[in-house]
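One protein chain is absent from this view; the other protein chains keep their places.
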Amino acid sequence: MEKLLRQQKYLLVFVALVIITAVEVTVSYLPFTDRTPQTIILVIGSLCKASLVMLYYMHLRDDSRWYALLVGFPLVIGVLLSVTFVL
Amino acid sequence: MAVDAATGVGIRARRASWLRYFSFSTDHKVIGVQYMAMSFVFLLLGIVLAMLIRAELAAPGVGVVNARLYNGIVTLHGTVMIFLWLIPALVGLANYIVPLMIGAEDMAFPRLNALSFWLFLVAGLLIVLGFVFGPAEAGWTAYAPLSTLGPAGQSFWIIGLIVNGFSSILGAINFVTTVVTMRAPGLTFWKLPLFVWSILAMTVLIFMGTPVLTAGLFMQLFDRSLGTVFFSPSGGGDPILWQHLFWFYSHPAVYIMVLPGMGALSEVIPVFARKPIFGYKMIAWSSIAISVLGLLVWAHHMFTTGVAPAILFPMMITSMIIAVPTGVKVFSWLATMWGGKLTLQTPLWFCIGFISNFLFAGMTGVMQASIPLDVHFQDTYFLVAHLHYALFGAGVFGAFAGIYYWFPKITGRMYNETFGRIHFVLVFIAFNITYMPMFWLGVNGMPRRVADYVPEFATANLIISISGFVLGFSFLIFLVNFFMSWAWGPKAPDNPWGALSLEWTLPSPPPQHNFAGRKIVVRYPYDFGTPAPGSGHQSSPPDGAGG
Amino acid sequence: MSVTSVASQQQTHQGHSGTLDHRKLGMWLFIGSEVMFFAGFIAAFVHFKVLNPAESALLDIPLTTVNSFLLLTSSFTVVSALAAIRERAVRRMWHFLIATWFLGAAFLMGQALEFSKLFYEGVTLHSVFGCTFFSVTGFHGFHVLIGLLWLLLILVKTFRRKIAGPEQAMQVEIFGLYWHFVDVVWIFLFAVIYLIR
Partner (left out) sequence: MKTNIRQVACIALVALFIILGGILIGLKMYQWFLPESVTVESAMYDQLFRFTVSIAGMVFLLVEGTLLYVLIRFHRRPGETGDGVAIHGNTSLEIVWTLIPAIIVTVLSFYSYDVLKSVDVAYDSAASWFCGPLTPAKALAEPVSGGNLVIDVISRQFSWEFKYPQYNNVSSSEMHVPVDEFVLLRLTSEDVIHSFWVPQFRLKKDSLPGYVNEARFEAKNEGTYPVICAELCGLGHSEMRTALIVESKEKFDAWIQSLVSQTESAQTGDPVAQGRALFARLGCGACHTLSDVGTEGQLGPSLDGFGARAGGRIPGVSAEDYVKTSLRTPNAYIVAGFLDAMPSFADRLDDAELNALVQYLLQQ
């Protein structure tokens, strides 16, 4: 029973990923004059997707905090690094 | 090995024990010794190069070496001393000690551990051999586009550093995993020796910083071999990009080289002062703070490049804030010694030297963190002096404190205390006479990495060169002491210093599987002092040889 | 301050302290450093994209969208394979892993197609866009390739009954971590390189 739920969960996550991707692609085609809102949507979208994969497929949600810490810290610093280079 | 050497058994056993060090061993102790031994080989090379530099600079005008050779030597000296001597020496020490300190039988991934050593060896050979194929002559910072235009040796240098990067990333992963998963039962994080804390902080820096440098090195390699234009302005590239990627690793590299020394101090000082470490948690947290802040200061090497203040100014502030945790460490060490019963033996002397030199590194560091001041200091001998105070005065002194302190445990012999003290006195005095005048030289107009200089700097440079040769000589005293004592020194007891951390509960040198089948008594490792609260332990003063 | 506790040393490499598995922790640390590696390249790409935004118009978004779906699906199949082996359903795991392998391979082929098209359109390594784009996506493709080889190894082990139940699930899980990470990298690359103009 509980196993079945887990399978459903994985499937749901997958569907969510697909939907978000579809939304992202459509958004990228919309003829915005100002690109900023579009960029924001896309960034948020990809962040959502990444966190979905990491939380459920990589089991960060139920696993030890250590793993989350050890990958979260690089993620934050890495984002900072990239932001630095935008300037 | 303690068995009588007369019987063939003893001899064969001894020979076997020597051969281990030339094999693909997975024993963390053997690997640790391999690391340290190799690093000392490279140290000798680095010293020879330094002597050549000082010989060239002893008098103005082109003397001993020509400009090409000089730039090559400067580049190789920096690279060897940082990547092939100091970091490997400290990693080797940690490799030997950390598993013992946490009561583990070995590292978490013994084969990976061996692999990282042999990768390091390959990297070292690549970097040194590159010198033959037209030396890399862009300095150890390898600023593009000078480096992308340079001779073939530069490519060897790049590939060598990439391999070295893999080696240290694997090593770092191994350390963190070991400390997190292999601690003896009951050994909580807040009972870890501070050396382990500092190694943890150091390895975080390694596995965060090195990949970025590796990315940059790949780009530079592509620029040289595939004709990409990452750093070449003619193709629309940006030379400053390299500086960002390089310093993102190479500033943390400074803390990578200093943190283990700080850890060693936090071990040695309480033992030789017979007093608990002062403010354990603050010291542990300051290590973590240094490593986190250390990742956010890289642009302070680029204050003269004209990069946006929006990047430079925040990094100036973070650079200054790093002075706070480092200050906490220094004050805590002083407070630990205050009211103690200091046994002034070589390890403690090196700790005192560390504090004294590190003070200068710190003060000039804060000065260089301030953008307007640094604009004048940048790329001058002031900076050369500062970085040697940090890496040599602090990093190397800390390494020596650790090496002397754990020498009995590693070799099973006592080093010669008299030689040790001579070594300290010589290296401390020569060090300060060598590098102190460089502050003045830099401020008054001597840029770094010049083969020639104006006559008014002749006197200062001559003094520096002479004292530099003495400094180089002082290392020989150490090496003589090291090998003589290892071969013929008096047998060391299990715990010559009366220390309380786990590694001293083992025989010296420790058996192959460390704690296999032993009871591990976990306790707070700084439980010195009378009356010792909690434990009924009445510790006795160190009875080291010559003490 | 000084609590004293006594225990006998275990002989295994399994962690004494806590429930953390050292292989899994090692993998996560490796992923952490990989994050920084790609951060370096993505940073470079962003840097130049800001400097000259025009060039990325050549990119073929429909093709790469298909590629993204392939990779996302492969993530799903991997995690399902793990679930399967945990339930000792080796056959189901086998199918899922095979599917993963082909999805990954298809992704690589799509990338090869894309690269050849771009070359044909005259995007070379000698422009900032070219060198940043090819290096970052190329390194990602390289990671996919490594993943495929690793997966091949696991398939062989399964075939040889070396992986037959929850006892060996860890091998699949660690491979899964790697594979998901490669997917996550692609999620970011897809947004940063292709979609954000």
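Some notes on this structure:
Every chain is named by a letter (A, B and C) in the order it is written, and numbering of its residues begins at 1.
Keep this in mind: a residue touches a chain if its C-beta (ideal position, glycine included) is under 8 Å from a C-beta of that chain, and two chains touch if they have at least 3 such contacts.
Everything numeric in this text was worked out from a predicted model, so none of it was measured.
Among B:255, B:475 or B:528, the one in contact with the hidden chain is B:528. The chain not shown here is touched by just one of B:58, B:259 or B:316, and that residue is B:316.
From the options B:366, B:484 or B:521, the residue with contact to the unseen chain in the full assembly is B:366.
When you scan B:378, B:485 or B:508 for touch with the missing chain, the hit is B:378. Remark: the residues of chain B touching the chain excluded from display are 62, 66-68, 71, 137-139, 143, 145-146, 149, 233-234, 237-240, 273-282, 304-310, 313, 316-317, 320-321, 323-324, 327-328, 330-332, 334-335, 337-344, 352, 355-356, 359, 362-363, 366-367, 370-373, 375-376, 378-380, 439-440, 443-445, 447-454, 526-533, 538-541.
Note that in this section only the chains that are shown with their structure count from here on.
Set against the C-alpha centre of chain B, every other chain centre is closer than that of A.
Chain B and chain C, compared by their mean Cα positions, are separated by 34 Å.
Taken residue by residue, chain C touches two or more other chains at 18, 20, 25, 29, 32-33, 35-36, 38-40, 43-44, 47, whereas all remaining positions touch fewer.
Listed for chain B are residues 176, 180, 208, 212, 241, 244, 248, each touching two or more other chains.
The part of chain C that touches chain B in the complex is made up of residues 1-9, 11, 13, 15-18, 20-22, 25-26, 29-30, 32-41, 43-44, 47-48, 51-52, 125-128, 130-132, 135, 139. Taken in their complex, chain A has these residues touching chain B: 66, 70, 73-74, 77, 80-81, 84-85, 87. Per the touch definition, chain B reaches chain A in the complex via residues 176, 180, 204, 208, 212, 241, 244, 248, 295-296, 299, 308, 310-311.
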